[in-house]
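Every protein chain of the complex appears in place save one, which is left out.
A, B and C are the chain letters, set down in written order, and residue numbers restart from 1 in every chain.
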Amino acid sequence: MKTIKNIAVLTSGGDAPGMNAGIRAVVRAGIYNGLNVFGVKRGYDGLVNGEIVPMDAKSVANIIQRGGTILKTARSDEFRTYEGRKKAFENIQKLEIDALVVIGGDGTFTGASKFIEEFDIPIIGMPGTIDNDLAGTDFTIGYDTAINTVVDAVDKIRDTAESHDRLFVVEVMGRDSGLIALRSGISTGAEAVLIPEIKVDYDAIMKRLDKTRKNKASRIIIVAEGDKEGGIVVADKIKENFPHYDVRLSILGHIQRGGRPTCMDRVLASRLGVASVEGLIAGRRGEMAGLICGEVQFTPFKKAIKHLDDINENLTRIVEILSL
Amino acid sequence: MKTIKNIAVLTSGGDAPGMNAGIRAVVRAGIYNGLNVFGVKRGYDGLVNGEIVPMDAKSVANIIQRGGTILKTARSDEFRTYEGRKKAFENIQKLEIDALVVIGGDGTFTGASKFIEEFDIPIIGMPGTIDNDLAGTDFTIGYDTAINTVVDAVDKIRDTAESHDRLFVVEVMGRDSGLIALRSGISTGAEAVLIPEIKVDYDAIMKRLDKTRKNKASRIIIVAEGDKEGGIVVADKIKENFPHYDVRLSILGHIQRGGRPTCMDRVLASRLGVASVEGLIAGRRGEMAGLICGEVQFTPFKKAIKHLDDINENLTRIVEILSL
Amino acid sequence: MKTIKNIAVLTSGGDAPGMNAGIRAVVRAGIYNGLNVFGVKRGYDGLVNGEIVPMDAKSVANIIQRGGTILKTARSDEFRTYEGRKKAFENIQKLEIDALVVIGGDGTFTGASKFIEEFDIPIIGMPGTIDNDLAGTDFTIGYDTAINTVVDAVDKIRDTAESHDRLFVVEVMGRDSGLIALRSGISTGAEAVLIPEIKVDYDAIMKRLDKTRKNKASRIIIVAEGDKEGGIVVADKIKENFPHYDVRLSILGHIQRGGRPTCMDRVLASRLGVASVEGLIAGRRGEMAGLICGEVQFTPFKKAIKHLDDINENLTRIVEILSL
Partner (left out) sequence: MKTIKNIAVLTSGGDAPGMNAGIRAVVRAGIYNGLNVFGVKRGYDGLVNGEIVPMDAKSVANIIQRGGTILKTARSDEFRTYEGRKKAFENIQKLEIDALVVIGGDGTFTGASKFIEEFDIPIIGMPGTIDNDLAGTDFTIGYDTAINTVVDAVDKIRDTAESHDRLFVVEVMGRDSGLIALRSGISTGAEAVLIPEIKVDYDAIMKRLDKTRKNKASRIIIVAEGDKEGGIVVADKIKENFPHYDVRLSILGHIQRGGRPTCMDRVLASRLGVASVEGLIAGRRGEMAGLICGEVQFTPFKKAIKHLDDINENLTRIVEILSL
């Protein structure tokens, strides 16, 4: 095992709140451990194009509280080709970078796996995505902030729904995963939550809406964007079935990605950043650092990206019980 | 002039943050002045249907910090007919209600004007709408909260725009008025603001976007929904003209209505609520209480609803100067 | 085992955000399971004085987003006496209440244990306290909101500290526990965190402050109120040692208790509320429902209140590594 002296960190895929806290942790833990740390701009694209800059402790001062990523992020078509990855490796060699920390989601880790295979470079991953759709960590960096943004938005919509006795269909993010929908649904007292993992039973929903009519003036239905139906279709179906309802649709969209990270996301990113650097020094590679039951755990990339649709049954039950 | 002993308050039109502060102020100022105060549910609809309840000081405790309206609001088709208004008047007579305070926008005041004409009942209006589109007041109740909600959302979007070097088109509320767009645009450093009052000059926008390319990685264009083009059309046009841009659209929608009112909206609603009651006692009617240059002023309904498109030239200039 | 038909819920001890979500969950899960649910006002005091009201599904509508507790809370001297508890039991018998859910902290569970012993009444507890100082649950209801409030406040203080090159000592809540201090310290990039569990090493702190001088203009030191020294003493000591520093003290105080609960606190309270009711129905008693590694677990009261000072070593290490 080669001794690690120089490392680089990058963020890739969609931006997520807490990525900056993660970058800061990697940079400072690196320096604390006597390493030189570089920052790569625009994810793998910057690796291919040689956009790599030295980072010192001060370069990450006062970023822990900011959304987005100071290193920027992008999806790189070139890195998907062997030629691209070769150029990336050459840039790394030029700067004598011994190892990488990559912060992102499944696409990021798939790319990293390939890069390790072909060029034998140690890489540790950190789960940075609002979708919480990775195995090997209880929560991904950015998820807690995103669901709080959703809750904040839906609380506002509830004010209007209550004032007008309206039914709102609110579409939230989550292409393959209903986790944002489910937790924000419970938190906002949603009358129903539609997620990609579970086939929608419109009859049941309509019955429940009818049954709860006397308890609640307003109704909120949360729909994950990944749901085949999508917010627009769901809103139309409800209008059809309840022509007397004043139905409105709200697609929360891009506001779910940004914003100051929550305490949980900052702590998570800080812990995993330190663990990633210490993992590399200890000889780890090809693994994602995650937090399981409060403890740092490392999971091979191939396993981390195989998120199972194991929606917590208890959470779906709770939506039903509490939407009385 | 008949002595006023019993008054009622209602909220009408779209809900706006600060309406509860307004209701609270009317109820407490009424009681403070020895009046009995009633609350009418669901705007003019509740007047027609006799949904009128007595309010005491406690009934409005701890509502000043809440969005929406505890009295609820609705658009009443029945009140638009003479028969509806007659029923409303009979309900008022039954409870010996001498005067009304109505909180809402131009539709609310148009209805009130008709009601006064036909049934000779004193009514004072309070400007409750997020659109800030009424003459006779510098700001309407709800406007300050709404623009802060927009600013908060666009700040979040800016994080993502910066991280991905993207251009975002953000559609905000304002059917006939660009005021939400204009102030939130200045506040978020938007590169362009498109409003219904001013014909869009795409050439100028495209030139400015080109010119500022070196200073800013991200770009935000704010579009008022009222703009004939609308956010979708604008986004498409920019994509056409800048095929190399990563253009995204975000329609903020209903989150702009709700939420805890800002300090300014609470103070405004509180002052106007007290002024409305004192105005009624002093014999005023058919007027809207507003705040102009820090002082309460009363403006006849007919004048208040004639909002001129007098977009502050300085504000549009400032968008251009600062989007360098 | 007697079949449970009627239950009551109360909140006790200091208020915590999420208590309302917990009350709502108990009431609705009770109704969902065919029970009658009562609410007790002002904690054990209301039990002693018979302030017990029936709750229906509507009575808890739209409270999930609110801080504090609609049932109110108090510390009851009378319930600490046998006479008081006897009166409480008689009130319970009068209404044929078969079981209780109590939401609070260690004092609440100590009282409950005594009550069970003497009067053989089934009670399940829910951990409602911002201090996170109970065994048997990874987090208590209110803790996540409180630390986010602290982080929000310290972010604001950081703005001023940065602008003036100042050192701020910030005192946060936590009489016996440094958990609020530790997590908020990591999240705000605090240069040092002083907690009751660990003896303060001023020399080390002074050295670290000196060492990091070139990287950071501002410095934040978080002190848990429980620390023997307290914020005032710490600030004085630093002033003595660093006479050239512009040292300021901020005691966050009571703002840490209130506010809209975060998503995590709402989900936690909702899950534990449902679990508590189902636990009572299943014959459980004398236990606290908690969430450990994402799953509901029941822990005997006697064990739950024996919170060990097992401060996560990793967290204290991380403060040091990242405050470079």
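Everything that follows uses one rule, which is that a residue touches a chain if its C-beta (ideal position, glycine included) is under 8 Å from a C-beta of that chain, and two chains touch if they have at least 3 such contacts.
Note that the structure is a prediction, hence the values are computed from the model and not measured.
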{"item": "Chains shown that the absent chain touches, full complex", "value": "B, C"}
{"item": "Of B:95, B:116, B:233 or B:296, the residue in touch with the unshown chain", "value": "B:296"}
{"item": "Residue, one of B:91, B:270 or B:299, that touches the chain absent here", "value": "B:270"}
{"item": "Hidden partner chain, residues of chain B it touches", "value": "21, 24-25, 28-29, 31-32, 56-58, 61-62, 64-65, 138, 144, 147-148, 150-151, 155, 158, 162, 183-184, 186-189, 212, 214-216, 260, 262-264, 266-267, 270-271, 274, 292-294, 296, 312, 314-315, 317-318, 321-322, 324"}
{"item": "Interface with the unshown chain - residue positions in chain C", "value": "11, 14-15, 17, 19, 42, 66-69, 72-74, 149, 153, 155-160, 162-165, 168, 217, 248, 250-255, 257-259"}
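Methods note: only the chains that are shown with their structure count from here on.
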{"item": "Arrangement of touching chains [line / ring / star / complete / other]", "value": "line"}
{"item": "Interface residue overlap between copies chain A and chain C, same or different (over half shared)", "value": "same"}
{"item": "C-alpha-based rotation, chain A on chain B, 0 to 180 degrees, nearest 5", "value": "180"}
{"item": "Centre distance in Å when chain A and chain B are each reduced to the mean of their C-alpha atoms", "value": "36"}
{"item": "Chain centre separation in whole Å, for chain C relative to chain A (CA means)", "value": "28"}
{"item": "Where chain C touches two or more other chains, by residue", "value": "none"}
